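Just one protein chain is left out here, and the rest sit where they should.
Letters A, B and C mark the chains in the order given here, with residues in each chain numbered from 1 onward.
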Amino acid sequence: MTLFGLFNYWVFAVLLMIGFYAVIAKPNLIKKLIGLTLFQSAVFLLYITMGRIEGGTAPILSGNTGDTIYANPLPQVLILTAIVVGISTVALGLGIVVRIREEYGTIEESEISEIDQR
Amino acid sequence: MNTVLDILSWILLTLGGLAVLTGGIGALRMPDLYTRMHSASVTDSLGAILVISGIMLQAGLTLATLKLAAILLFLLLTSPTASNALATAALLAGTRPLDDEDSGDAST
Amino acid sequence: MKCMPGCAHCEATSMYIVVSLALITTMGIALARALLGPSVYDRVLAVNMFGTKTVLLLSVIAFLYGRPDFLDLALAYALINFIGVLAVLEFFRSRVPDARERRTGRHG
Partner (left out) sequence: MTALFGVFLLSLLVITAIGIVRATNLFVAVMLMGIASLLIAANFFILDAADVALTEAAVGAGVATVLFLGALSLTTSRERAPSANALVSGIVTVIAALIVIYATFDKPQFGDPNAPVHTHVAPWYLDKTPEYIDIPNVVTAVLGSYRSYDTMGEVFVVFTAGIGVLFLLGTRRVSRSLEEESKINLGLRHHLIPRTIGRLVIPFILLFGLYVQFHGEYGPGGAFQAGAIIAASLILYALLEGERHALELLPPQVLLFMMAGGALFYAAVGIAGMLLGGNFLDFSVLLGDSVKGQQIGILLVEFGVGVTVTGTLLSIYHAFAARNTR
């Protein structure tokens, strides 16, 4: 157990940085948004991991038993709304990318800045 | 009675696990798209039927069984449909099945 | 909803674990197929297969945890996965002539 005691957090770190790499290194705008989505997912994973209690169950009360352990509901609420908000904002980003493509004819960062400098 | 059900569901679950695993290996090892599809759809239908009916035997007559039946029904409806749409799309896009004559060329 | 009646649940646990191991392995295989490709259709096939296996895995895990009311989730996956696969096929297909058209001249 202690061997994997921090595994979820490591995965969080790696996933976060994979998303980050996509955002800073990839010149393609849609790829950047994909990286952003990965970054978001990593954060979601962190929150949900923190909310878990060993031997617990989902925070849906099952009635009489007093000694059942339930996971922390608060991170779950935050992430639940964040997922829907996340997709809406990513959609906004995609809308901007589509408009950029229509104006510039490309979604590669370098070509866009070239056109801008002309 | 209970033991009989248990043994039966054991058998169904094990067979289901085997079907899923063999289908998966087939999907990895088969030479072209259509054979892979064949192998994958076997896991989707047979594996799903076996695994879910195995769990259903464990669940007994509860709401859970009803939900499992719904899941099974949807899987059996949607998964072959998806396979069909996929095969049509691939064929229309010009992916040819592998013939005997051009055996060994799995790149298409 | 608590445990199954009697000790059937405890005995059942071991076989749920066996089946879920088989399912997880197959998920790994499907992922390998999705990463290897080679064509887009192979990947769609892998995504579909992956989705079905996730549905089965979730049903099994719901029983492994002894909370069958979470089967709703598996049901949702079964339905959503279908939409995802059909959407991929639809957009991929309607895209093919588009690309050709764009190459000859920008429009809009």
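Throughout what follows, a residue touches a chain if its C-beta (ideal position, glycine included) is under 8 Å from a C-beta of that chain, and two chains touch if they have at least 3 such contacts.
Being a predicted model, the structure only gives us computed values, none of them experimental.
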_Contact list for the unshown chain, restricted to visible chains_ = A, B, C
_Contact with the hidden chain only, please: which chain A residues?_
1-2, 4-22, 24-28, 30-31, 33-35, 37-38, 41, 44-45, 48-63, 69-92, 94-99, 101-102, 106-111
*If you put the missing chain back, which residues of chain B would it touch?*
74, 77-78, 81, 84-85, 88
*When the complex is taken as a whole, what residues of chain C touch the one chain not shown?*
17, 20, 24, 27-28, 31, 34-35, 37, 40, 43-44, 46-47, 50-51, 54, 57-58, 61, 64-65, 69-70, 72-73, 75-77, 79-84, 86-99, 102, 108
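Keep in mind that, in the parts below, only the chains that are shown with their structure count from here on.
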*Hey, how would you classify the chain contact layout here, line, ring, star, complete or other?*
line
*Given the two chain pairs A-C and B-C, which is bridged by the higher number of C-beta pairs in contact?*
B-C
*Identify the chain whose mean C-alpha position lies nearest to the mean of all protein C-alpha atoms shown.*
C
*Chain whose average C-alpha position is farthest from chain A's own*: B
*asked:* Taking the mean of the CA coordinates per chain, how far is chain A from chain B in Å?
replied: 31
*Report, in whole Å, the distance between the mean C-alpha point of chain A and the mean C-alpha point of chain C.*
20
*Please set out, as single numbers or ranges, the residues of chain C touching at least two other chains.*
1, 69
_Could you pull out the residues of chain A that touch at least 2 other chains?_
none
_Touching residues on chain C, where the partner in the complex is chain A_ = 1-2, 65, 67, 69-70, 106, 108
_Touching residues (chain side chain A, partner chain C) in the complex_ = 57-58, 60, 62, 102, 105
_In the complex, chain C residues that touch chain B_ = 1, 4-6, 8-9, 11-12, 15-16, 18-19, 21-23, 25-26, 29-30, 32-33, 38-39, 41-42, 44-46, 48-49, 52-53, 55-56, 59-60, 63, 68-69, 71-72, 74-75, 78-79, 81-82, 85-86, 89, 92-93, 96
